[in-house]
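The next block holds one structure in the form of structure tokens; read it before the comments.
Every protein chain but one is kept in place in this view of the complex.
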Amino acid sequence: MSGRTDILGKLKNDRAGLAGFLIVSLFFLLALGVWLGWLGQGWSDAGGGRWEAPGAEHWFGTNVLGQDIFQRAVYSVRTAFEIGLVVALFSTLVGAVLGALAGWYSGSWVDGTVMWMKGVLDSIPFYLFVAAVAFALQGQPWAMHLAMIATFWTTTGRLVRAEVMKIKSMDYVRSARSIGLHDSLILARHVLPNTSHILLVQATIAFVAAIKTEVILSFLGLGVQDGVSWGLMLAESTQEVLAGHFANFVAASGMLFLLLIGFNLLADALQDALDPRQAAL
Amino acid sequence: MKPLLRKLLQGLLLILGVTLISFLLMVWFGPDQTYTLIGKNATAEQIADIRQQLGYDQPFFKRYLDYLASLATLDLGTSNASGEQVNKILMRTVPVSLALMVPGFILGNLLGVALGLSAASHHGKWRDRLISGLSVGGMSISFLVVIIAFQVLLSTPYGLDLFPVRGWQVSGFGSYLQYVTVPTLALIFVTLGYNTRFYRAVFIEESGKDHIRTARAYGASNAEILWKHVLKNSMVPIVTRVMFSIPLVVISGSLLIESYFGIPGIGLATFEAITSGDQPVLKAVVGLTAVAFVAIQVLSEMLYRLLDPRVV
Partner (left out) sequence: MSASPALSVRNLSVYVREDGMERSVVDGISFDLAAGEVLALVGESGCGKSKTAEAIMGLVSGAAGRVRADAIGLGDLDLAALGERGLQKIRGCEISMVFQEPLTALDPVFSNGYQLATQYRRHRGQSRKQSRDSAREMLRRVGFPDPDRIMRSYPHQLSGGMRQRLVIAMAMACKPRVLVADEPSTALDVTTQAQVLSQMIRMARDTGTAILLITHDLGVVAQYCDRALVMRRGQLVEDAAVTRLFSNPKHEYTSALVSAAREMRL
């Protein structure tokens, strides 16, 4: 497809986007290394003394329990990708399906219901909702993910709905309808593929939002329950920094910042390449 | 008048939805308080008694309707945790949260508008690129990291050590400034990237409109175009963003800031209510937020008419 080579060409010319892509790829390799058991496996071993300074043995030093901060920061890449991928995938999927239904049956009760759900979810203060879900499903490791998916789909839903309403009125869809093709077939074959640019960009944005939300929730004690994450490391560091121990804070916030800016740059570049008009807004 | 009425009707449906969802989440699925209130070794009679007091023995819809009725009459009951009247808790905490959040909220938006205008008026040039780049950078920093960094830099011996580390012992304007500065700076910093980016996009969109070219062709100066034509035409999206982020920033933002700094505002009260399952407080906060949201939507609708003659 000529459209696709176009996008690749544009991405190549976008230096910031390329940098974002490289950063994200690098982090993905780290996550892969952790998954495969090559990296960060000693994250929970308490092998050092309390708050050891950075050195040859512990590159970023150790935390209060004598655990290696570098290993923990690296292992957290996997945690971040797990949360980001799950939330991005499912929230985009829910948004695509509900948005497409609302757009296709715009004006009907389906549309009304979806828009009402969107309105309701958008008017509950976010952390309050997430905290409530996390708390209601306490003990469930997926509580945090569920809460994010339940709220993150609304933007995707709104954009997809508008796009589908536009596509629906186009000639090729109208003629597909007039020759009696079934709605679900038209939706699956002609309409949804034309929203892929929205989905891709929204998924990257959801990924960023998920990682950022994890940090806040973990600080509040409602996030990652077992394991380690940058959010948990930062929560740990809130007490340490007052005593002058910055290793946890610097390691977690540095890695977090790098991954987030990588994703933000990538999202911008994708938006510019795939959907220039929307990119202006 | 019709759109306003429709907004009100939609608003009522919205309030029903928000209260229903939060009721489900926080009350139906929320923590059971029986044992926290009377201890582990209660008799069956005591248990039945307290469950009746808490309303646990009632069917779902009865409890939900009771909740709506208590919202409508503003009879919000008493906190399970402290026994304090919920109304009193709100009167005590909401002003603190407003004093804490409003300065940062206003400054964050004003600065965002200023930077957005500056970038948009130099669209594509180095100033625009610098501002856009910094915005993306700002968007990539976690709120928690910002708070910790400002705290270390401004309130500890490792930095300038100018402000109290945490708390809220406000007795006058001087002590207010002491306690409000660090949270305010953190709030501005963390919202500025998003605000600037949004406002820049709005201004660029408006600058590209045909009537801007007309104004230029008839001799309008750059300042006139920016401050009069672009800004006035951007008022609807600006007002929308500002209005709709009020309840979110005030509740969500204060939840984090207040629990971090230990400030006794509505955010901290809400968070404590979530973790202790203090239903009367939760129900009040969520219900009132929903009402505030609807009020804001109706108010925005009225503002749009003042700002854009095309809105009828």
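Labels A and B are assigned to the chains in the order they are written; within every chain, residues are numbered from 1.
FYI, contacts are C-beta pairs under 8 Å (C-beta built on N, C-alpha and C of every residue); 3 or more make two chains touch, one makes a residue touch a chain.
In this text the structure is predicted, and so the values were computed from the model without any measurement.
Peer 1: Could you list, sorted by label, every displayed chain in contact with the chain left out?
Peer 2: Across the whole assembly, the hidden chain touches B.
Peer 1: Among B:126, B:173 or B:218, single out the residue that touches the unshown chain.
Peer 2: Of all options in B:126, B:173 or B:218, contact with the hidden chain holds for B:218.
Peer 1: Which is it among B:6, B:62 or B:232 that touches the chain not included here?
Peer 2: B:232
Peer 1: Out of B:83, B:157 or B:309, which is the one that touches the chain we can't see?
Peer 2: B:309
Peer 1: Where does chain B touch the missing chain, residue by residue?
Peer 2: Residues of chain B in touch with the missing chain: 123-125, 209-211, 213-222, 229, 232-233, 235, 307-310.
As a working rule, only the chains that are shown with their structure count from here on.
Peer 1: Approximately how many whole Å separate the CA-defined centres of chain A and chain B?
Peer 2: Their C-alpha centroids are separated by 22 Å.
Peer 1: Under the definition above, what is the set of chain B residues touching chain A in their complex?
Peer 2: Within the complex, chain B touches chain A at residues 10, 13-14, 17-18, 21-22, 25-26, 29-31, 133, 136-137, 139-145, 148-149, 151-152, 156, 158, 165, 201-202, 204-205, 208, 247-248, 251-252, 255-256, 259-260, 270-271, 274-275, 277, 282, 285-286, 289-290, 293-294.
Peer 1: Which residues of chain A touch chain B in their complex?
Peer 2: Its residues touching chain B are 16, 116-117, 119-121, 123-129, 131-133, 135-138, 208, 212, 215-216, 219-221, 231, 234-235, 237-238, 241-242, 244, 246, 249, 253, 256-257, 260-261, 263-265, 268, 280-281.
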